[in-house]
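Notes to accompany the following structure.
Excluded from the complex is one protein chain; the other protein chains are retained at their positions.
Going in written order, the chains are labelled A, B and C, and every chain counts its residues from 1.
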């Protein structure tokens, strides 16, 4: 890992994800009514959605599909030069898929896969969101008025991929994307079973955890940010009133110390409402290593991790496994 | 401003400040008992103090002096190369004071002044804090056990300098230090009277506001971070019980949307307990400009700014002006 | 005061208020869209509104009128016997107005005035709210589903009358209604200028403060309860986004230690969003007396009380006095 830790700085941040859903109408209502996201565009089988605090046009492309899962995950490069540098390096690594013309809200994008087969994209040109009159905020330093209903998620925070070999994805993310490894689970046999990576001062933007089913290319969850733990507790009550089954009630992760709430949107994808955690300002951060013994203690306050966390992902591979 | 916005990335973050106090014992008790900071070293007239969440050894060097004020402000460079690059550029700009051997906890530092005369330092080598047994945390991803008393500040968050011409300091910080301008007050006559600058994904690390007394080189305040608004409200109660006069009760700033509480430590320096605000992920962020009319609305919830905010700083220049 | 302190226990709690508004449509939208109250009935010039946590049908009767103000304030008796006892005693005191047949949601009521001329009512029979299917809660121990928009006030908490002689109202409330005096402002000349009274374990249900304009029968404010200080801070943001002018930003009262936010509904009546304070369990509570010197310290964290607090009430008597 050593030298590759955070020296490239060519990737600015996680930009957006394309989520697949077999129940597009119900998923859309979940993101709009319950999470308070805003529709900004529609095209073919996709609806583009944003959270109120995002400076770009959207963070979620919700696409109708036969089954749930993650179609692609896009990162914004730091500059046009950074975009070209990364594209060339990834091309040379053999994982490149080539350039795309872009999509609603952003310019040309370089497409590639991580070793686990998740489709990734990198772009630089990005339209900044301009709120229409009805959504203009009272304070000019926020992109959009805060919503008056629902949980009110602020911005896409991170993505957690499931993967067959987190370590190979970790190496790719560090070497080709310049990600910094911040925390890590290393089993007694040396297997790296969980990987926390960042491109920013946040403790993590991308996570890889071991897929206990041995599948590849699956999604564990995406997370939307709220500002306070009270917001997370309030979100749990909103889920309760909306009949959204809660998979993992609010609690505090030991790793990265995030405060969480997990549920599944109607299409089956796991969604986290997240806050807490900490900022990393150190340019030569030494990754935190969690052992098997550490992990046996459960989450920060001793709560055992729900069993479905290790096997359920999208697309689901064990059909009956729905909570 | 244009091109200089955030492209250098040679400065990692604000590291520590040296605060002067005419009442060293009382100031020390304030930082230790009320803010929950930890003494890590003493040398000559100085005590070195840390907050529990800081990865470096300390963020506050508290030095006995005839009057209150800020002796120097230190930033950590991103790498040894970055440190040299900045030192050369600043030297060339004519504001350099030369290299220092270092201090407790960090290596050699390049010293210089901003156009207003505040003494600044840049260093790279830094000792990571190792908690002694009694202060070892339950969770290995925090540097130190959270304190069991007081407000429990987590880390130094930002510094707010007073200055005769914020604009010239702004230009220096952008051009020589690679700071990014995030928000700004521009009066009707074009004067830049408030400047918010960052080196990180935080909305601001350094602020310059106009010194209404026409003085130079003064301090408006330093801010320590807590994680929640509840922590800030709790801090106000702790100040109340400790007889610390509150200058500006908890509220929400319009600019940068920070949630604040201001008081003065016994030596006279203004201290903010801060949380809230927002992260900036956009690499080509367009600064938010606040007009005189905008500012006339007061803070976010309409509260007028306390009058002493425009004149009181350290060292005090209007001796009787103590609230 | 002595013996009358809390021994009668014939009044159970504050039930509802009838608020007058010259802008019925805008007031209604404020209570429904911003405070999240629910319309339960309409009759003639009145709309009946409830908060989600109330066991009775409503707590607010909003009535169109030439000017803002309070038409009547109703309390629920502990039992039918208690109602009769109070009616007889008040009749004997000479302040009785007689029995009314009742109104939507409650049975016969005895009407009377306090010495300041505010119209009060006492009733016992009360319909318990039955949520329609669409508003049925997930948890059976709350009367109604929590709303998915707005501030989400839980229940009517207290009423603050303005009065020419708080002391005479205090005596009436203690002797005829069995209220317990909990806190009080006594000026240096012995004038009781602020009176906090309760019928429950809450620190106050009814407040009388001196009307600096010398008027009688006016309203200072009514308060709706939310559960957390975070809810109050969030309410301030919601006001900000809805363009509701904030009269007194969130803060902590010294007296009774309530956490507050004050604004005026479009009709002009002052509305508090309230939480905090404390429970009184002591059956022989000794009232807390605040002196003029105590009050000179401002609110709990030193914030001065806004000037309009001492003169603005409804109906307004100084027409131009709008903030």
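Criterion: a contact is a pair of C-beta atoms (placed from the backbone, for glycine too) under 8 Å apart; a residue touches a chain by one contact, two chains touch by 3 or more.
Only a predicted model underlies this, so the values are computations on that prediction, with no experimental measurement involved.
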item: Touch with the omitted chain, as defined above, among C:32, C:87, C:240 or C:300; value: C:300
item: Sole residue of A:229, A:295 or A:310 that reaches the chain not shown, by the stated touch rule; value: A:229
item: Contact set of subunit C toward the excluded chain (per top definition); value: 7, 9, 12-13, 53, 55-56, 76, 78-79, 128, 139-142, 183, 200-202, 227-230, 254-257, 276, 278-279, 281-283, 285-286, 288, 290, 294, 300
item: Residues from subunit A at the interface with the omitted partner, ascending; value: 229-230, 233, 236-237, 239-240, 245-246, 249-252, 259, 299-303
item: Residues of subunit B in contact with the chain not shown; value: 33, 137-139, 145-146, 148-150, 228, 230-231, 237-238, 240-243
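Keep in mind that, in the parts below, only the chains that are shown with their structure count from here on.
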item: Subunit A and subunit C, separation of their C-alpha mean positions in angstrom; value: 47
item: Whole-Å separation of chain centres (CA-atom averages), subunit B against subunit C; value: 44
item: Subunit A-subunit B separation of Cα centroids, rounded to whole Å; value: 32
item: In subunit B, residues with contacts to at least two other chains; value: 229-230, 300
